[in-house]
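I have a structure I would like to understand better, so I am pasting it below and will then ask my questions one at a time.
Coming up: chain A.
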Amino acid sequence: MISMVRFLLPLMLMAVPGWVYAAEMRVAVTTSFHNSGLSDVLLPQIKQDLDIDARLIVVGTGQALKLGRAGDVDAILVHSKKAEELFVEEGYGTHRREIMYNDFVIIGPSSDSAKVAAVTSVNAAFSAISASKPIFVSRGDDSGTHRKELALWKLAGLDSNAFEPNWYRAVGSGMGAALNTASGMNAYIMSDRASWLKFKNKGDLKLLFSGDPVLFNQYAYLPVNPAKHPHVHNEMAKALENWLVGKKAQTMIGAYKISDETLFIPNATPN
Partner candidate 1 sequence: MTTILPLVLENVTVRKRDKTILKDISLNFAPVGFTIVMGPNGSGKTTLLRLMHGLERPRGGSVKWSSSEREARPQQAFVFQTPVMMRRSVIDNIAYPQIAHGVSRATSSSKAADWADNVGLAHVKSIEATNLSGGERQKLAIARALINQPELVFLDEPTTNLDGKSTREIEGILQKAFNGGTRIIMTTHDIGQAKRLATDVVFINRGELCEHSPAEEFFGATQSSAARAYLNGDIVE
Partner candidate 2 sequence: MIDVWEGILQAFRLVYSLDRDLFEIVLLSLYVTLSAVIVASLIGLPLGAWLAVNRFRFRRATIALLNALMGLPPVVVGLIVYILFSRSGPFGVFGLLFTPTAMIIAQVIIITPLIASIAHQAIRDLWAEYHDLLISLTTSKKQRMKTLIWDARRSLLTASLAGFGRAIGEVGAIMIVGGNIDHVTRVLTTAIALETGKGDFALALGLGFILIGLAIAVNMAIHVLSKTERGGQW
């Protein structure tokens, strides 16, 4: 019966576009957040507490910011601080609110020809990779993860633009597709922890390096500015923000685990 309603709903939508979304809002979120499965836990609770159907558009940070600029979503949840600050500066977002962070990990073949498992800093890890030139898969899609990876090469004093494509492979796709490529080529790759833990096609890959604070990855929530796009559901976006930084949500985020591992550390400043 419910499915029938869902089947008929689009029909009604065709007749009267626009009005059905009264209690719905759209949030562009990054692949890494969605892959973690945390949204599956949070969304039902949001529905229960706020009576809001938050519809997630799962894309890379680059596309999420683009959707926000165009006014096609009501808020975005991404992780690329510089781009986010620019987004607010240009007036597309009202403000930037930090919610939580997770961390990136370096994955590679279990044989670990670059000896990444033995080093103690991410700088050393990236240097080791660039020295022995095993196949390394880069997202190459302007996502938050991709931007982070580029920043880390730079931090290690390396110019990723000069890497030869025979070992440095920019695949231009999402985290999952990139992990599949890495698995197929038995290559090194940088991934967020959640995507890695949830990934089911690990093959010969394993987690080789993690824990350097440089790898921490801050997620921020940015409501789209109603001054730029009057049609956005700013009230709902605000309500969702207040809920996300509230005690209940922060506790839920901190308690979320995959394979007994905590994925996200909540760090929002309360209201």
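A word on the picks: all candidates are chains of the complex that A comes from, given by their letters.
Quick note on the criterion: a residue touches a chain if its C-beta (ideal position, glycine included) is under 8 Å from a C-beta of that chain, and two chains touch if they have at least 3 such contacts; residues count from 1.
Since this is a predicted model, take the numbers as computed values, not measurements.
This complex pairs chain A in touch with one listed candidate out of 1 or 2: 2.
Remark: chain A residues 2-3, 6-7, 10-11, 13-14, 17-18, 21, 26, 31, 35, 55-58, 69-72, 174-177, 179-180, 183, 198-203, 229, 231 touch candidate 2 in the complex.
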